[in-house]
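Pasting a structure here, questions to come.
Only one protein chain is missing from this complex, and each of the others stays in its spot.
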Amino acid sequence: MAQVVLSREEGIINQLKSRFPDVIKEVKVDRARRVTITFDKDHIQELAKFMRDEAGFDHVIGIAGIDYPTHKKIEVLYFAASFSKPDIQDIVVILKTELPRDNASIASVVSIWESAHFHERETFEMFGVKFEGHPDLRKLLTLDNWDGPPPMLKDIKFPEMGQR
Amino acid sequence: MSQETLQDFAGVWIGKISEVVKTLTGSGPIKYLINWSRMYALWPVHITTACCSAEFGAMMGPRLDPERFGLQAVAGGLRQCDLLIVEGTVTKKMAKRLKIVYEQMAKPRYVIAMGDCACSGGLFHDSYSIVNDVHQLFPVDVYVPGCPPRPEALLSAIVKLREKIRREEVFA
Amino acid sequence: MSMAFGAMYEGIKHIFKRTFTMKYPYEKILLPKGFRGRHQLYMEKCTGCGICAWICPERCISMVPVTNQKEYPQNPEKRFPQYWYARCCFCHFCTDYCPTGALDYTPDYELAEYDRELLLWSPERLSKPATNIGTYHSVFHGDKGSMGVTYEPVNKQKAQ
Partner (left out) sequence: MTTTPTQAKPPPPPITITKTGEPSTLDVSVGPQHPGSGHFRMLIRVDGDYIKSVDADIGYVHRGCEKIAEYRNYVSNIPHLERPCIIDAIHLNWGYVLPVEELQGVEVPPRGQYISTIAAEMNRIMSHLYWLAINAGVFSGHTTIFMWAFGDRDLFIELAEMLTGARLTYSFIPPGGPRRDLPLGFEDKLTKLLDYFEKRLVEYDRIFFSNPLVIARAKGIGVLKREEAIKLGVAGPVLRGSGVKYDVRKVEPYGAYADLDFEIPTYEEGDSYARFLVRFEEMKQSVRILRQALEKIPKGPIARKAPLVAPEGEATGRVESSRGEYAVMVMGDNSDKPYRVKIMNASFRNLIALPYLIRNVHVADMPIIYGSLDYWPVEADR
């Protein structure tokens, strides 16, 4: 196999590191085309603005929450990608941040990435993460289905659901 | 004769006549005729509860052509429909709507539970937003397993339902 | 305008094509080998290991003891899989994961029942041979213009 060249990925990382030296906590290139950046949750909007305007990642393909009950934290992952810049179209940048498990809240990025609208609503109802500044933070999928706490949290168990 | 005795008299006779009509129509050729007409006019409601609708569409398609059995092309009006095919998973959110739809349908009405999810919850059984058994909502006449069932399997269920209607009492 | 006539021509042309409909309860399509219908259990091969029940995504398989007179040397406890078809999704991972080849595919798909309890298939019922055998075949008539597709009996195909 040919040697994988990661120059574009590293370029993005260097750009980010020089711009936000204090915000970026950890940087990882999982494999070619996947970059994971762990950052401080207070600076999400600046980072998103930079990613959109200067790095060219103009939309998010999804927002995922991951619950860690033992570490008392919820991770929120933003999967950002680009349509408009052909040379970085294949890269997915995963912006990862940690929130405290009780009273999880983070600033909304809908004003920057409009595509995050429904993803933020979904993460809100599945994990209870409050996106401050979201224009329309209502329940989306489980309106009549489920009236308990957010169902994707790990402490809500449905043991009958799986296998033996 | 006072009015009350007249009413009693009339009431008794009306009751007797209706008994005779019931016994006449509930047996023999008239019953056969009524059931035959019901058999050939099964109109399904088009409420797609989940993904089995793809195979429902395939059954309605040109290959099997259920109009041979009088299964009319999907009509929008609920009051004219008498067959409810529950096409797949019924979520708690949909169950409310499904019940409203069922109650609006014309009597006698028949229900086919199509697919595993309608029969028992299937792959998604005991999930937090699922109604496991459709028969908790209304009585089900035929269960079709399969995930999704082949269109032929659904048509075989309709043939089975017709068999049930043919043997049915007119005044149940 | 010519485009409108093109559409009308296509529609009218299809009046003269062969009908596509299969008269289902009387004509059944021949299913290919390996169609994932209901399961076939070979009781003389099953060891009762329970791998099928472990891999089953929705717990439709349970291992039940069988009370018949026969002896199964490879399965002294006489425990065999029992399927609840109201839940089975016909993925046939059980068949693929079976280490002894005791499970197999059948082309049976007409499993509809009036009662949900009848969808519980005991090992004896599962070991019955398949009943549904299709006899019709789809044949392309692509060479003669776009005459479409018809269903023809399988024997006629072989004779040609």
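The chains carry the letters A, B and C, assigned in the order they are written, with residues numbered from 1 in each.
Criterion: a residue touches a chain if its C-beta (ideal position, glycine included) is under 8 Å from a C-beta of that chain, and two chains touch if they have at least 3 such contacts.
Because the structure is predicted, anything quoted here is derived from the model rather than measured.
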{"item": "Which displayed chains the unshown chain touches", "value": "A, B, C"}
{"item": "Option from C:72, C:90 or C:121 whose C-beta touches the chain left out", "value": "C:90"}
{"item": "From B:55, B:82 or B:141, residue that would touch the chain that is not displayed", "value": "B:55"}
{"item": "Hidden partner interface residues of subunit C, rising order", "value": "3-4, 6-7, 9-11, 14, 20, 29, 31-36, 55-58, 89-93, 96, 105, 138, 140, 142, 145-146, 149"}
{"item": "Interface residues of subunit B (partner: the chain not displayed)", "value": "45-51, 53-55, 57-58, 61-63, 74, 76, 78, 89, 91, 93-94, 97, 101, 123-124, 127-130, 136, 138-139, 147-148, 150"}
{"item": "Missing-chain contacts mapped onto subunit A", "value": "30-31, 33-34, 36, 58-62, 64, 66, 77, 79, 83-84, 86, 89-90, 92, 94, 113-115, 117-119, 122, 126, 140-145, 151-152, 158-159, 161-163"}
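Keep this in mind: only the chains that are shown with their structure count from here on.
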{"item": "Chain pair with more C-beta contacts, A-B versus B-C", "value": "B-C"}
{"item": "Whole-Å gap between the CA centroids of subunit A and subunit C", "value": "44"}
{"item": "Rounded Å distance, subunit B centre to subunit C centre (Cα mean)", "value": "27"}
{"item": "Where subunit A and subunit B are represented by their mean Cα positions, the distance between them in whole Å", "value": "48"}
{"item": "Junction residues of subunit A - those touching two or more other chains", "value": "none"}
{"item": "Where subunit C touches two or more other chains, by residue", "value": "57"}
{"item": "Subunit C partner contacts - residues on subunit B that touch it in the complex", "value": "62-65, 68, 116, 119-123, 125, 135, 140-147, 149-150, 152-153, 155-157, 159-160, 164"}
{"item": "Contact set on subunit C toward subunit B in their complex", "value": "20-25, 28-29, 57-58, 84-90, 109-116, 119"}
{"item": "Residues of subunit A defined as touching subunit B within the complex", "value": "142-146, 148, 151, 156, 158, 160-161"}
